[in-house]
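Below: one structure in structure tokens.
Below is a slice of the complex: some chains, not all, each in place.
For reference, chains read A, B and C in written order, and residue numbers begin at 1 within each chain.
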């Protein structure tokens, strides 16, 4: 429910509305759209208060029902948000490419990949140090050693680092090395983890769960933003369907759907969607053409021996070729890269 | 199974191989790849013949198992096919846009739409005269009257016509008015209908079933081509998944997957995938960026009163705007439009 | 929309209502529920007439919107329908087991299977003579020869025969041999075929499409019943999901959902759902426990050499064992078998 205040509403009148709602146990979200001031009531019980609020001085209108994710909804904040990570701006005119290996494996591996992708135009470095794996017997990542390597190579190449955090108790450690915290697909509804990354300051890359709806993704983002951290970037990475020709089905429509529903930036991960190297450039081009603000892509200097996801990792040359194509497509939709 | 003939194989030797297979009741597919001649044996029983064939003079090699769709597989015909409809070539350098209303409703409606989309660069006219509808109480199309209007407006505007045929007994009638026959998603596994459109000469637009795999689509195309008609164009139009934010989920990955597996042209229908007008240009741009050879799109002069699919039909202005965007994206991937 | 007539409504008044609706171009469905007479208006435009109809003499009430499938809805016909096939009643107290091979292959095969399943309590004989196959190179069935064998073995063993019909032009032929016509999953939205089986008298077994919703299944049944044939039995046979441990996912919930929405009988096909012999008895038991009126199951005397679906066919012994289990479960839910 949204209370729209009269432009002539006095501050005292506004305060009275706010106080009344709070006395009733309600929680408020106050936003300003143009010269309208909106007070969103985000609790289910709020509706019962509508008749009384409507008659208070300074109130112009009490409108319908609020979207269930008031902080991230574009309805309350029509302008698009930009999320700054180091000196990189996600959600602006430029399409941001984040590249690197699935797992950090060694200093040599990460340096080789990092230098190569930076030279070709990648703006951020990605790489996993804590890996959530379906099997307990798969490689689980290098842990803090991997984080240290990411920081070192990120610094050397001038790229801010994004890496996954899998549990609340790891946040402080990961945040001490990384510029942006990734919440992986399997943890998209790990609500405790969402609340905790919402209580710290690092920007967050939130990946869509493999079978989560767009609405559930927005509600997961709402957990983070409502806990205090507005620096959230959403990532479409493929959903689970009956089709087995690809690892997952990239839901390309989710890009324009999300951009219409939320002010947060939206990027695409073509690697996990495809599961197969040769498809990645096609999906990356499609993502940018559909309006994505960035691309998150796996690159490996020797995919055949990668400890995870080798099949879907671009080679260094493959990445270089793709970047030329992406520049052309970004230009065609009025963006830089 | 594929029998590769020795480049030095004589015609007499080749004929002997062919005769032997046919005597055993097998069916053959002979193709030439570079200077290799391949004889594909497309029956399940063929494998049993392999040892004998291998020893025949002129035979270089008997290779593994044939793909289950030998006529449409790129393995047998590495070069891409072009399908000609009137003077339009699908699968060539140019991306082809086919536009028109979901249902033909009246002469005035079709003329208005046809002239407008032709002016903006559409190359073919689409429109339904026989409509397969989920409910028996929904509008079922104008029938032959609709076909006559399509022919008239197609001729006036210089656009070949594509329209759906829903039953074998209608093929002759529809083919007497239309330049290309569409097999709709619901009939993708109506095998009798597939065989029948394979026994006539009009090119065929085959839409993927709403829950068909890529492999099932290729097998459906194989029904048509193996019956004698090689002029088949495939169309990705969205699959059924758990997501309800869009009518269907456009499987954008299917475009590069299909282009890798088959030599047939592949187009995208963003309208049925999206189910919502505002998303259509985003999906059309993504389709071209991913490598599609064409776009099939619904346009209506007054979507609010359309007898079917109004919600997802572009307005005339919307179509004009989209075409400018598509030209830019086609250019970025080295195509014309 | 449903017009409920006053119990005191005269026949003349009733005729006037009917005439009025028909003059407006509407189509009617008149049903009697207890001592209430309902007139269902099944066209979209009907709603506009509501205000005028409400004031006509003899009209008690004009209620909401009709379900989109008035003929098959339980709302209009609260009592359950029984469908008679020969001397077998589907939808009554007894759970009906229909058994036989996927494909009719030979006289010897069908006789062996038919006699065995009849002895163990099967009440109907199933078997395919026209097979819709995903690949054009798979066995397509014996055609009329297979139909003749079905008739012969059905007569010998006292079991009515159900077999698939795949095209309108085959209906007369198939109906001259078979007691019940099956519409397969791939043809559930072949609307021309639905209308044609609705225009003849043989009872129809309508299988749910592999990715059709419950509502679409009911609308497909409505095509048949509204064309004049009320003898329709619905069959749940598994839907396509992400899970690959089984061929399809048996939607067991569809049984009670369908029984609540329609008065038509509902049966379960555990063979196609499972795709694997060892699972079939478990799913058959579950189907009966959930309220199904029958079971359609594939049985083969030598599954290892079956021309189709051998992997999911029960052996003769396996069928005999399952029947004992089904009798116990049927008894537990108050049914016979």
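One rule holds for everything that comes next: a residue touches a chain if its C-beta (ideal position, glycine included) is under 8 Å from a C-beta of that chain, and two chains touch if they have at least 3 such contacts.
Given the structure is predicted, the values throughout are model-derived calculations rather than measurements.
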Homo-oligomer size of the whole complex, from 3 visible chains: 4
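Definition applied: only the chains that are shown with their structure count from here on.
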Chain nearest the global centroid, as defined over all protein CA atoms shown: B
Length of the line joining the C-alpha centres of subunit B and subunit C, rounded to whole Å: 33
Centroid spacing, where centroids are CA-atom means, of subunit A and subunit B in whole angstrom: 37
Between subunit A and subunit C, centroid-to-centroid distance (C-alpha), Å: 48
Multi-partner residues of subunit C (each touching 2 or more other chains): 211, 240
Partner subunit A, residues of subunit C touching it in the complex: 211, 240-242, 244
Interface residues, subunit C side, partner subunit B - complex: 27, 42-44, 68-69, 132-138, 166-169, 186-187, 189-192, 195, 210-211, 216, 219, 222-223, 226-227, 240
In the complex with subunit B, residue positions of subunit A that touch it: 211, 213-215, 239, 241-246, 249-257, 260, 273-274, 278-279, 282-283, 285-291, 325, 328-329, 331-333
